[in-house]
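The complex is shown incomplete by one protein chain, all other protein chains being positioned as in the whole.
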Amino acid sequence: MNRIDAKMQALREAGRKGFVAFLTAGDPNIDQSEADIRAALDHGVDILELGVPFSDPTADGPVIQAASLRALEGGMTLPKVLDLVRRLRKDYDQPIVLFGYVNLFFRYGYEQLARDAADAGVDGILVVDLPYEESGEMADPLRENGLHRIPLAAPTTSQARLRMILSDAGGFVYYIMVTGVTGARQFVRADLGERLTAVRSVTNLPIAVGFGVSSGEQATTVATSADAVVVGSALITAAREGRLTECVQEIRSGIDKAVL
Amino acid sequence: MNRIDAKMQALREAGRKGFVAFLTAGDPNIDQSEADIRAALDHGVDILELGVPFSDPTADGPVIQAASLRALEGGMTLPKVLDLVRRLRKDYDQPIVLFGYVNLFFRYGYEQLARDAADAGVDGILVVDLPYEESGEMADPLRENGLHRIPLAAPTTSQARLRMILSDAGGFVYYIMVTGVTGARQFVRADLGERLTAVRSVTNLPIAVGFGVSSGEQATTVATSADAVVVGSALITAAREGRLTECVQEIRSGIDKAVL
Amino acid sequence: MSMSDSGHFGIFGGRYVAETLMPILADIEQAYAEASQDPAFQQAFTQLLETYVGRPSPLFFAQRLTEAWGGAKIYLKREDLNHTGAHKINNTLGQALLAKRMGRRKLMAETGAGQHGVATATAAALFGMECRVYMGAEDIIRQAPNVKRMELLGAEICSVESGTRTLKDAMSEALRAWVAEVEDTFYVIGSAAGPHPYPSMVRDFQRMVGDESRRQYMAISGGKLPDAVLACVGGGSNAAGMFAAFEKDTDVELIGVEAAGYGVGTGKHAASIVGGQVGILHGSKSYVLQSAEGQIQNAHSVSAGLDYPGVGPEHAHWAQTGRVAYHAVTDEEALDAFFSLTRLEGIIPALESSHALAEAQKLAKEYGSEAAFVINLSGRGDKDMETVLQIMKEKHESD
Partner (left out) sequence: MSMSDSGHFGIFGGRYVAETLMPILADIEQAYAEASQDPAFQQAFTQLLETYVGRPSPLFFAQRLTEAWGGAKIYLKREDLNHTGAHKINNTLGQALLAKRMGRRKLMAETGAGQHGVATATAAALFGMECRVYMGAEDIIRQAPNVKRMELLGAEICSVESGTRTLKDAMSEALRAWVAEVEDTFYVIGSAAGPHPYPSMVRDFQRMVGDESRRQYMAISGGKLPDAVLACVGGGSNAAGMFAAFEKDTDVELIGVEAAGYGVGTGKHAASIVGGQVGILHGSKSYVLQSAEGQIQNAHSVSAGLDYPGVGPEHAHWAQTGRVAYHAVTDEEALDAFFSLTRLEGIIPALESSHALAEAQKLAKEYGSEAAFVINLSGRGDKDMETVLQIMKEKHESD
């Protein structure tokens, strides 16, 4: 069984909500990045979303843009991201999802990517700018290699469209909480519960909610209706300020509060 | 008899060539200007051309432009120019020609101007920008008050045109030696003699040649074929440099050399 | 093409220049008279206007401006769309064609806003001629983009440092220079001013602006004529081109708009007809801003192209006969109109043209929504952006 499915099932069975941590691979350099990731995985992260740095991250806010830039300047490449996953797999069994922009995967070749990623220990791939309609070419190789294509759903996505884009997805649904790019925000949208109910009406996949969660409190609120909470920019900022572990712990306990 | 005619006749009878001095009335102020003019008239000038300062002297080069500006700033006006003539007339009997731009005369009124100018002791009027075709309105008042309208002829003026513009002129012909504005030049045009012969073929008026004469040597050359030599910018420059008398004397002796 | 033989419009006009220039003016008059009868000349001119200038320029109904001003329907004659950005090019092509016909290889021009300088430099490039442009040092600063254009076009720019260092002095200096180069240089005068035959010739070379407007408005309105035609008046070329075509339509009110600067009462303005007296400047008799004695006075206008103490003689005549009404609007009113057009219609007008707009704004309500105005948008405002932004900044700081 794919590690994502296993993790999600375990969480459900334990009555817990998941913590999905996004970190840009290679930020600010390969060694420090690996150390950060290990710290996160050591302190309560359930699923790792590993950002593959891209020169033009059009869906990201300033924090992740800067992280990508640092990672690229630090020499990170897609093959080296896979090497990193391989090293992490020796010590960790949390699911790992590659998070990136389509051009890098396209250039690498979808077949090759699916094979190499599976081989390294990746469990799913999320491509920010590869919507359902364009994902056909990538779908088969992923499936053949046991990797999930993680679908994104947004507040602008209609029910009809949800039905379509979730039809052959796996792992979990990444629900984008805001209309906007990645980055910390101070609020949680009031209608989140309703929105997620709408999503659940068309899929049985667990739902991870992200974009904007930056505090334990927000995490609590989100976790009340979601199956998992994704935190990215806030972790990156904390990591660069030397307080990654504290931040991971804050989010973790925020999430856990939701089910007390 | 008009003083200009008398002076020209006297020069001819004496076998001499005339020296026409142009000075801007009121440059750099009324008193100094009067002193300069007196000095010029005391040292061998035959005819005084008195420039009436105008704000936009479009036929003048930098030296006379600047002189006009100084005179205006010094408070000179057309009525004050006439006052100046009146004062000069007490002590001098050289002919005086007002030299100016049409707008001032037009605004003053041609009738009034002719009367006041004659009364003050002016003998002729030369209007730079009032060509023959537009001079009709001014002609009668001048004639009625015994003033000469001094015509200008230029290198561009054809024989047919010369015939027309000299038809009812009096005093002398002011022949413009160069195609250009007033101002000192280093040369005398080689074909000057020829040109003047052409002018003489249509008129019996004496010819004064000006625009560009600035040295005794040039004056000699010009005086060889002309009846009189006009010097303006060079005198103004000399006056402002405190060597007006020397300059007047240089030109005078230059002119006189032509008939030795 | 009509012009009086003696070059006079009533008591105005004429040819008040140094003798040196008289023969060349007669030559130009003669050559122009022949050219205007020569179908080949007319055809060459028309073809350039179509394929090079982009004529006919459209007549645009400014709906949002009309709504905002709450009265007469506002139609704009889009001379701003011409190649080089103003009506000036119509005239310079005409004169350059004439210069070519006369065998001249050098052009010279005076310029205020720089539009005429650019248009002359452009015509010179097109015909492979040399070009020298006289421009006041002050205008060189406030119309910098046009200076750059002239430089690129290969024209020599002569900075005029005398007087107010604006258009008047540029024209004086150009006349001085012309006297010295009259044998091989054609002086391309930029407005319906100067000595005969320029006022008539320039009007004729701009007349298509009015002819097109008349035809276009009639096509839009089903054969009616507009109630009023408005144009700004500097030297008066864009207005003359407009008015000439409507002169005989006596039901059409013709309104020339001069620059009132800080206000005609302040003495700091450029409204030669509204606030000047009859005089003689730069070769013709007309209305002139001058002292009681006749010294030419400095004009003031925020718009470099209107910043001139004289006006073409035909306008003086139209003013005297009453065929055209002349009004004046202040710098501030013109700036307001500049912003109205920019913000409401997405058209950045020249500050010159903004004067005509401002007058239309004043009159729109009075005429009412049944009425229609045709306004000559004589040029685009790219050249004026620095001036306007600077004024905005100063206003902002003093607030």
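Note that the chains take the letters A, B and C in the order they are written out, and that residue 1 is the start of every chain.
The definition used in the following text is that a residue touches a chain if its C-beta (ideal position, glycine included) is under 8 Å from a C-beta of that chain, and two chains touch if they have at least 3 such contacts.
Since this is a predicted model, take the numbers as computed values, not measurements.
Chemist: Going by the stated contact criterion, tell me the shown chains that border the hidden chain.
Modeler: Even though it is not drawn, that chain still touches A, C.
Chemist: Among C:Gly70, C:Gly154, C:Gly267 or C:Gly368, choose the residue that contacts the chain missing from this document, as touch is defined above.
Modeler: C:Gly154
Chemist: Give the residue, chosen from C:Ala35, C:Ala299, C:Ile347 or C:Leu363, that touches the chain omitted from the document.
Modeler: The missing chain is touched by C:Ile347.
Chemist: Quick one: say which of C:Ala72, C:Ala124 or C:Ile375 touches the chain that got left out.
Modeler: Spelled out, the listed residue whose C-beta touches the missing chain is C:Ala124.
Chemist: Quick one: which of A:Asp83, A:Asp129 or A:Asp256 touches the chain that's been left out?
Modeler: A:Asp129
Chemist: Over the whole complex, note the residues of chain C touching the chain we left out.
Modeler: 50-52, 54, 57-61, 64, 78, 80-83, 121-126, 128, 145, 148-149, 151-154, 339, 342-348, 381-382, 385-386, 388-389
Chemist: What chain A residues would touch the chain not displayed?
Modeler: These residues of chain A touch the chain that is not shown: 54-61, 65, 72, 77-78, 102-104, 106-108, 128-134, 151-158, 161, 165, 176, 178-181.
The criterion applied here is as follows: only the chains that are shown with their structure count from here on.
Chemist: Once every inter-chain C-beta contact is counted, which two chains account for the most?
Modeler: Top of the contact-pair ranking: B-C.
Chemist: Centroid of chain A to centroid of chain B, CA atoms only: how many Å?
Modeler: Taking the average C-alpha coordinate of chain A and of chain B, the gap between them is 97 Å.
Chemist: Where the centres are mean C-alpha positions, what is the separation of chain B from chain C, in Å?
Modeler: 38
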